[in-house]
Every structure is written in structure tokens, then in C-alpha cells.
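Every protein chain of the complex appears in place save one, which is left out.
So, chain A:
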Amino acid sequence: MTRETTVNLLITLLLLGLPLVAAGMGEPFYVTLATRVVVLALAAVGLNLALGLGGLLSFGHAAFFGLGGYVAGILATHAFNAEPLFAGIPGTTSMPLIWLAAVVVAGLVALPIGAISLRTTGVYFIMITLAFAQMIYYFAISWPAYGGEDGLSIYVRNAFPGINTAQPLPYFLICFAVLMAALLLFRLVEGSRFGSALQAARQNGVRLAAVGIPPFQIRLVAFTLSAMITGLAGALYADLNRFVGPSMLSWHMSGELMVLIILGGKGRLFGPVAGAMIFVCLEYVLGGITERWQFFLGLILLGIVLFARGGLLGLLSGKPRHV
């Protein structure tokens, strides 16, 4: 077992153990806090696929996060009001259906955004993805049917067959299981032929094209897959807060997801998880002391970028293995 695997295992145990203990001690707040870690980590696992493996600096992943959230909110609202969505299709409060819809919508939106954005690289790619996300953000703000600037409340958390989702711990466990599934998927994709091509596209796109693999197609599929995972996280996030608003779509959110990855370790399997743990801890602990907690987050980020490029996982487990 490599050192990184050990660290990953410890992170998993910590993330699963703390909420169990908190629930046992009758502290549901900490269970909810851990759920926030899990869901943000899931969103960042999605981004990590594009950013970490593919080197695609998407500054617009909030679009997919927010879309997932709005899919959950809109479907739940229609079900709650017993109004059909359109063409007689009813809303739903079933989580599996909502997740499916969130993943499909995020993917369908990511495909054209990716197809256009991936014609550019570097700073232009960052700006184009940002621009698309902001377009969706302003669209949400100006659409009064779904709350506009005020967002949408989900009055009762959506349902999962056989599990009482209204309780913090069962909902945490659902989110945790989804995160684990996403991490497994990430690991499989990373080691697959597609993953090889994607990482080669990051290291040297010309080399990839020279052996006959079109980098554009590889990147587009990765971008879309990445958006789908982040969209799923958005649906879970909306259910966690029982609310979805335009802030989920804003560029702050895109930046936050990038920060999580850099904190934890870019391109590392558990980077987003470690990053989300640090982020939520800082937000909670420092946020309790001062409103200006993000100043200290900035200092930490600065330290990591200057002295520990591999993020927390890089510090704990050394250089990534070469394969």
C-alpha cells in the first residue's frame, strides 16, 4: 500500500467516523457540516477530472453545480405544487430521478459550452467558461418563475426509497455513498485508456495528436463527464440546504471549487476531499471568530501555492507515483 493510499484511507475513516460520533452524541449540526464537506468534495471531484487530469482550468463549474441544484429545486417545487413541469410531465421528489435529471441536464449544457470553450486554451478558456457560467447566473436571476434573485426553497427534503432523508445522518450517508462511488469512477477513469489520453492531452496535446488521438474530443468528453459529476453534487447541495439560489451559479462558487482542489492536491484522487475538509473547517472555526475568515484562507492558499504545490495530499504523501 502506498503512502497516499494510507492517507486516503485515513481521510475516508475520519470523514465517515466524525459524523457517526456526532450523531451518537446528539449533535446533528456537525453531521450537517460533514455533509457539506462531502457534497462540496463531490462537486470538486467532478472539477478535478477536468482540471486535475485534463489540465482544463474551468472557471465556470458553478454553472453545472447550480444547474444540478435548480433541477432538484424545480422538480421538487412542481411535485409539491402538483403542477406538471411541461407537456404533462410531473415534477418529482424522488432523489434517484432528480439525480438522473441533474446529471443529464448538466451534461447536455456542458457539451455545447465545452465544444465552444475548448477551441481556446489558457486564459481565454478560463474567461469563456466564466462567461458562460455568468450568463446562466444572470438568466436564473431574471427568471421570476423560479424565484429569480430570491431562489427556490425546497420545503421537504426529497425522498430516497427506504431511507428517512429528513434526518441528518441518513442523508449524510447517502451523500457519502455517492461521493465514494464518484471517487471509484474517478480512479477507474484515471487508469483507463481514456484517462491515459486525457492526461497525455494535459502534458502534451501535440504528442497526443501525433499518435492519432484528437485532443479536442478527449477534452470535450472529460469536460462533460466532469460537469455531470458536479451537477449531481449540485442536486445534493440543494437538498442539503433545502434551498437553491443564484449564488450556487455565481463565479464565487466556481472559484471555491478551484480553491478546494488546490488546497487538497490537484489531480489527486482524494485532493478534493481533503480540500473540502480544510475549507469547511476553516469556514466554521475561523468564521466563528471573525467575519474576515477568508483573509486567512487566502494566506493559507498563498502558502500552499508557494511552498506545497501538491496541496495537503502532496504534503502528507509525497510526489505522485509515476506510471
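What we mean here is this: a contact is a pair of C-beta atoms (placed from the backbone, for glycine too) under 8 Å apart; a residue touches a chain by one contact, two chains touch by 3 or more; residues count from 1.
Quick note on the criterion: contacts and distances are computed from a predicted model.
S.K.: Of the options "TolB-like translocation protein", "ATP-binding cassette domain-containing protein", "HTH-type transcriptional regulator" or "Pyruvate dehydrogenase E1 component subunit beta", which is the UniProt protein name for the chain that has been left out of view?
M.R.: The record names the chain that does not appear here as "ATP-binding cassette domain-containing protein".
S.K.: Specify the residue from the set A:111, A:221, A:300 or A:315 that touches the hidden chain.
M.R.: In the full complex, the listed residue that touches the missing chain is A:221.
S.K.: I'm checking contacts with the chain that's been left out. Which of A:191, A:298 or A:318 qualifies?
M.R.: The single option touching the absent chain is A:191.
S.K.: Considering the complete complex, identify which of A:5, A:120, A:204 or A:290 is in touch with the unshown chain.
M.R.: Only one listed residue reaches the unshown chain, and that is A:204.
S.K.: Of the residues in chain A, which ones touch the absent chain?
M.R.: Against the missing chain, chain A presents residues 188-189, 191-197, 199-200, 203-204, 206-215, 218, 221, 322-323.
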